[in-house]
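Note that one protein chain of the assembly has been removed; the remaining protein chains are unaltered in position.
And now, chain A:
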Amino acid sequence: MTSQVSSAAEQADGTVVGEQRKPAGTKDVRRLDRVIIRFAGDSGDGMQLTGDRFTSETASFGNDLSTLPNFPAEIRAPAGTLPGVSSFQLHFADHDILTPGDAPNVLVAMNPAALKANIGDVPRGAEIIVNTDEFTKRAMQKVGYDASPLEDGSLDGYHLHPVPLTTLTVEALKDFDLTRKEAERSKNMFALGLLSWMYHRPTEGTEKFLKSKFAKKPDIAAANIAAFRAGWNFGETTEDFAVSYEVAPAVKAFPVGTYRNISGNLALAYGLITASRQADLPLFLGSYPITPASDILHELSKHKNFGVRTFQAEDEIAGIGAALGAAFGGSLAVTTTSGPGVALKSETIGLAVSLELPLLVVDIQRGGPSTGLPTKTEQADLLQAMFGRNGEAPVPIVAPRTPADCFDAALEAARIALTYRTPVMLLSDGYLANGSEPWRIPEPDELPELTVQFAQGPNHTLEDGTEVFWPYKRDPQTLARPWAIPGTPGLEHRIGGIEKEDGTGNISYAPANHDFMVRTRQAKIDGIDVPDVEVDDPHEARTLVLGWGSTYGPITAAVRRLRAAGESIAQAHLRHLNPFPKNLGTVLKAYDKVVIPEMNLGQLATLIRARYLVDAHSYNQVNGMPFKAEQLAAALKEAIDG
């Protein structure tokens, strides 16, 4: 092994970086149809990066995959403590999968805290790789281990692999001009190398990535590559790891096409840029940094060559204010935020409702109320999106169901905003935002047409024959008002948040006019053309499970389990929360029982019960994590039987 490591060091100039490493074939290889791996360590240990890299390797190998990053809100939480543990779970398979998986088959624990925080999720029989170097008496006491769990028998029944990851990494990097502390930092790459060997992952992508990430620090790049290779070689040579595993590409799971791995926030950012292209309007983002939405601001700010303007505002209110100003000027305007930001933006959303201008409000939901759980997921902003404004201020709501679906949801939200001249809420969440999955890259001709027509001239003739422009004269089909942007001669007009007279848009306090305008704004939103909800019901079930947003994966996985066990259950999933699809009432009434699992205390269920007088049952979880398929399946089974 030493010779291999030093040879890697000699290659540190990068001459062979990118070469695929292949097992020598002297060890047992077993085939698996799917694997769930969880990397866990201190929040400074680089677990997210490690998980990201393993995901990229897996994606380029062609497995289906789903990921669940889980990290504390603190950037560097106290080292070695339970709250400081950061983890990344990856589920990959040779067939199509829907969730990041319930229980890991493999846990990589970089320290005692990571073991303690995660062992409860790991079933007996699973493999556990621990970094023994960190299992000092003090570190173990810090998290309440009186005796070493590696020795006291508490891990009996697991396949425990005690590996001195730190020592091996430092040893592998001894020829580099690095302090011990610097060398230790590459231990996550050692672990990644080991896991890459275990699961036959392609390695050239990670080596290229490291080279480019540390392009300005070639020594660090070389050290990380050396650690990565040392980890791989360790698996290949040490007897502790007798078996490696193959998970074949998920060829049959994917329709023909070109694929990439994509996270929800990235897909959403791309969806916005694509919408701007399809609408032929410049994209304007007004935003204030907030977890877990900031990545969209970061991503869009990189694409100025698409004519994208990103404005980091002084606060949430200015973020949406600037976006609304840009919308008045004819941009495809967006503001991105999370729940607390939506609360601050409420008044401006109300103004946008009154002004009837297109505006996308992207809410990457997180645990609430108040600051809540910034890095954890929840879907408890539905009623805020629906009702969180003064007065009757209806806003359409669109929710993506998977990370890749954030792309299509952004396009759909843009379609509604532009067609109906209205603010639209796009409700993603932390799980979708940071999770990733393979995405079939759409062909240009598959993208929706979104072009808009600005008002060009007068749209009304007065009794005396004068041709005038009325900013609130509506399209009879959509009830949308004309979008007349500054710079258009003859259409100068004034709009505002005070109630407007129908047609002219002039200030009006007339009672009958207000009643008419309130009802008309509502009718416009109620009349939005949304596709019917599809029901998956192969066995004429009596129970329907209805979901929305990111619960799609777990619900579908649970439904599959139930059907595999011989149960009958129908499934429907909503993309449009306002207005609901026109067939929803009929669908709901066709079943004896409707169950609605949500990561809140029953917000969709409240809307469904109020709207359709259906005795919908809620199944709720608000622990900051997505549902687990097994747990959901059990709950649904109870509903079927009950």
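Points worth noting:
Simple rule for what comes next: a residue touches a chain if its C-beta (ideal position, glycine included) is under 8 Å from a C-beta of that chain, and two chains touch if they have at least 3 such contacts; residues count from 1.
Convention: contacts and distances are computed from a predicted model.
Not shown: a single chain whose UniProt protein name, out of "2-oxoglutarate ferredoxin oxidoreductase subunit beta", "Diol dehydratase reactivase alpha subunit", "Fe-S cluster assembly protein SufD" or "Permease component of ABC-type sugar transport system", is "2-oxoglutarate ferredoxin oxidoreductase subunit beta".
Only one of A:A318, A:I397 or A:L574 touches the absent chain when the whole complex is considered: A:A318. When you scan A:T132, A:T488, A:Q522 or A:N620 for touch with the missing chain, the hit is A:T488. Contact with the chain not shown here comes from a single listed residue; of A:V29, A:A147, A:V251 or A:A510, that residue is A:V251. Only one residue in the set A:P442, A:P458 or A:P581 touches the chain that does not appear here, and it is A:P442. Listed by residue number, the positions of chain A touching the unshown chain are 56, 59-62, 205, 251, 254-262, 270, 273-274, 277, 282, 284, 286, 303-309, 311, 313-315, 317-318, 321-331, 333, 347-348, 350-351, 355, 441-442, 444, 486-498, 506-507.
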